[in-house]
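Quick notes on the structure that follows.
For this view, one protein chain was removed and the others were kept in their places.
Chain lettering (A, B and C) follows the sequence in which the chains are written, and residue indices restart at 1 in each chain.
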């Protein structure tokens, strides 16, 4: 079988660059064209010298990417994906979006948090929210995939089995999340200037982050109820990784065994979710550079709280890796193709 | 006035060493004797070469420390302070304890979390819990002070004004805390081995940490109710600092103004607590190497939650600095004497 | 063709663990048995939770490893490899050693720096020093390979082309090297305790490190002269990577073109050595988690000095990766099989 021809629009951002790296080693796909507005005409390895002699491909423009590819991945600023999706759709190319344009199903919510309107509602109808472990069946056969955000992957994977099984309340959920710096992107800012961030730690956009409504959408879809999470992100002085510490009120009368059963049932057959044994806590150290989501469970019986802690690499399971997982699904490949990396031990 | 003669038992642990550094620059105190079981006979600067030519004092034994001092600070493993406190009491020396022996008033709670029993109950009666901003009036005139733990300083300072003013419920409080590595002490362990911790992040002793009952004791004393916090500590890959992200249910009908009023009233005259303006979040970067506690307030009105975030240096306001603040109180000095450090900007 | 059966003795040290990770993804090899004295009976993923559900293999003893393998890799404390090599030799198994026992050809030098004597000189005769780029022809067909140390890979690769071409003097070479912390091993020590090392930087074993004589041996073999380098290692507060900044006196009358020609000739066909373009400096950031050695050249014409700067991952090209490269050679595989990782961009 011919390899899938992969194009990347916006290849020089962190998520785009990580995607190129994953595709480079993917046995059933090849990188055929990559684009960048800022660096057009340069080689990707001039922007990322780590890629020298491996991914020296020259950055071209968007149209050339569409033309040369079976599937186009877009890592663009929010609002710019809709037009590109329309072009891909017309050209019969599959489209996987790293941005938020197709993530939120409710246009009003999208407008409130991101600004633009939906330019082509039919396109939005075609799009599917690509969180494989939760919505795999919806993804198969689709041509437009909205790849979830990073926090919005970590939090639902921590809570979904308990929510689905009715073991926790849909009210009063708190997600206290901590993310590595790559989540803020490649563009230098004062906040991410090395001396200003190093040896520092703080929360940002407290209960006011765009991923809040996206998490709510996912948890609401799972439960059929209107879930409203309190979502507080923090910035960790590390490059990669998200740890999501999630608090939820247990339903009256539940037992620890019920929780373990629900999570085992949900995840024992999920290659990319590793349910940790009792007493072990997820650690971003253990999933770096991989598509794994480690999930660990703790219980505060005195206060009737489940404490579910998950860890992902924000650039892999939280972006490029999950996007490739979605590609594998829509092209009918084994989901883990090209993604079965062993996490480095240090 | 003669300078206060300060002795330190257990000077080579992190908290003890930080204390020596603070006392060295204290205008009304002098370091007269320091001890260590492991390093007796060596100079402190052999253990901490940073101190060379500044604090080269030779480490002696405990008895010599007691003899030469007006006040003895003890940084000992839990359980060993009681005997030392008795000796100091008998010798008429003031005693400030970094350990937990005198922190918990309920012997059963102490035994459950630490093991030993109270060896001399009269001594425990004499001891006061030394959190100056909350219990200043109790501390004055005392001779035995139990210096609070690090988490147990950060969490109550974030929540006390709202609790006292009845603006939040005493039920369902969650304290999601993140601490720098020095909190785990000087002794090398696998978990704190550089490559194992660097670029990592995880929770530990989830809802099962010794500082939980201590936080409960403080919040219960403040409110007169039996408060039971859900306390989850995490380990940050930085040297110093604790960020406490605290979640509490607002009382029905409260307004934002009420919160700000309560916190201003509580902290505007507290030198060491800096209430940040609306929208700014506490950051451990901004309180490093100082005795400050920065407190910031956020509100999730949709879910009726106060999110109070505080930051302290775990080794200063969370240990040695607060101990010196207690010393200043019991010796009748201005509380900020020797403690008015400007935090480094980077 | 059947996959090569790989055994690892001492799999729980950093180099051993990294080797297991590489072999796991190697298309022509499989991990058949691993051993550890300290953790026998446990799964490797209990020691390194990052490996959970990937490398859960149980640690056995040395003899079982030998029995089940075509090739045995040993990551043992110095002095213990000789006996193991003898066993493997007798059993007809290939042997690749991470330790120093077979690296130094001169027994007196070995005894001076490591202590033990050569227990079986015939075995030492059979052993080859496995630096593929410099000694590839000697390695082919061998059954005992001494895998070079980390510094001893970085320094010779920076200087060899200039030395071979006679462009620099063999006298007065200085190698100022900086290594990440994993080079010091997995065992916790005070020096590598997180708070003691973080935000620190210093030199150690100045002009007195065991890798000095090994570097000398390599450079002497290349040049036919008795080279004595001044070697000064420093400890970097990062997990992985070595940067070697090498200073050497230019031969009278040489031109910059001659240097570039010599290096291009030496390395243009070497997959794992990337000669950087003029003006670019090697950075450990760009070779992390890969078997690459980046080499960059600078010239101080005023003082007649070549400044050759190389970067490797001390755990890959400096240990486990180069060992697999050696395995590929002695088994007749393409050298880059299982080793063509793209370095992460961040």
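To be clear about the criterion, contacts are C-beta pairs under 8 Å (C-beta built on N, C-alpha and C of every residue); 3 or more make two chains touch, one makes a residue touch a chain.
Only a predicted model underlies this, so the values are computations on that prediction, with no experimental measurement involved.
Between the chain not shown and the residues C:19, C:309 or C:339, the one that touches is C:309.
When you scan A:133, A:199 or A:214 for touch with the missing chain, the hit is A:199. The chain that is not drawn here is touched, among residues C:6, C:159, C:282 or C:323, by C:282.
Screening C:38, C:230 or C:255 for touch with the missing chain picks out C:230. Of the options A:188, A:253 or A:332, the residue whose C-beta touches the omitted chain is A:188.
Although one chain is not drawn, its touching partners on chain C can still be listed: residues 172, 174, 176, 178, 195-197, 199-204, 206-207, 228, 230, 232, 234, 236-241, 243, 245, 247, 281-286, 288, 298-300, 302-303, 305, 307, 309, 311, 346. One chain is missing from the display, and on chain A it is touched by residues 14, 180-182, 186-190, 192-199, 237-239.
Residue-level contact of chain B with the missing chain is found at 14, 17-18, 21, 24-25, 48-55, 182, 199, 239-240, 274, 276, 280, 283, 285-289, 294, 315, 340-346.
As a working rule, only the chains that are shown with their structure count from here on.
Mean C-alpha position of chain B lies 47 Å from that of chain C.
In whole angstrom, the spacing between the mean C-alpha positions of chain A and chain C is 37.
Averaged Cα coordinates give chain A a centre that lies 39 Å from the centre of chain B. For chain A, the set of residues that touch two or more other chains comprises 199, 239-240, 283, 285-286, 288, 346.
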